[in-house]
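The structure under discussion appears below in the form of structure tokens.
Some chains have been omitted; the remaining ones sit where they do in the full complex.
We call the chains A and B, going by the order they appear; numbering starts again at 1 in every chain.
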Amino acid sequence: MKLITAIIQPDRLDHVREALIQADITRITVSRVTGHGRQEDIEYYRGQKIAPNLLPKVRLDIAVNDQFVNVTVDTIVAAARHESGEIGDGKIFITPLEECVRIRTNERGGSAI
Amino acid sequence: MKLITAIIQPDRLDHVREALIQADITRITVSRVTGHGRQEDIEYYRGQKIAPNLLPKVRLDIAVNDQFVNVTVDTIVAAARHESGEIGDGKIFITPLEECVRIRTNERGGSAI
């Protein structure tokens, strides 16, 4: 099992959600965050680098069984990208998921995901 | 060390927090998120599946030493569940935690958790 965390542009949320549903990825957690990627133009003030502004982003967390990792990642990449790709389009992180529990039934593992 | 992440119904937050304190799990991070689980009734619009509404949820993150994983999970399951279990009661994810640092003291590992 893996946990897929994606940081995307807020204007792509609906499109990404629809694409995931079409791909049968039907469970998701969404958070409003802020962030920035690599600073395009480093600004200086009195010789010190200045931290760039934090921009609104959307964080998606999706737990999946291993065989769904590729379709989930590919679906997010395709749906989150603006045309042929723009700076700031986002990032996806994949981390190991050791266990998963459905609270209603106390089920564990892949069938609880 | 493990990181336990639970997504629960907002109306269960106080009850879960109290149950965790009774069980001596005294450190927690809480976020307001939205999400949905498996779509109960798949809706279609012009032949396309529609993404379900995002519902308000509460995310709990709790880092614990290995011997506290079971009590933490069992306490959350028991306190987050509505009566004998309702659809949408929530999900728990367990991920590996490699290191932990208490900022005040720069302590590391299990005693810093």
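Assorted remarks:
Keep in mind that, in the parts below, a residue touches a chain if its C-beta (ideal position, glycine included) is under 8 Å from a C-beta of that chain, and two chains touch if they have at least 3 such contacts.
Nothing here was measured: the structure is a model prediction, and the numbers come from that model.
For this homomeric complex the structure file specifies 3 copies in total, of which 2 are displayed in place.
Please note the rule applied: only the chains that are shown with their structure count from here on.
For this pair, subunit A with subunit B, the centres built from the Cα atoms lie 18 Å apart. Put simply, subunit B touches subunit A in their complex at residues 2, 6-8, 31, 33-39, 48-52, 54, 57, 59, 73, 76-77, 80-81, 85-96.
On subunit A, the positions that touch subunit B within their shared complex are 3, 14, 17-18, 20-22, 26-31, 63, 95-106, 112.
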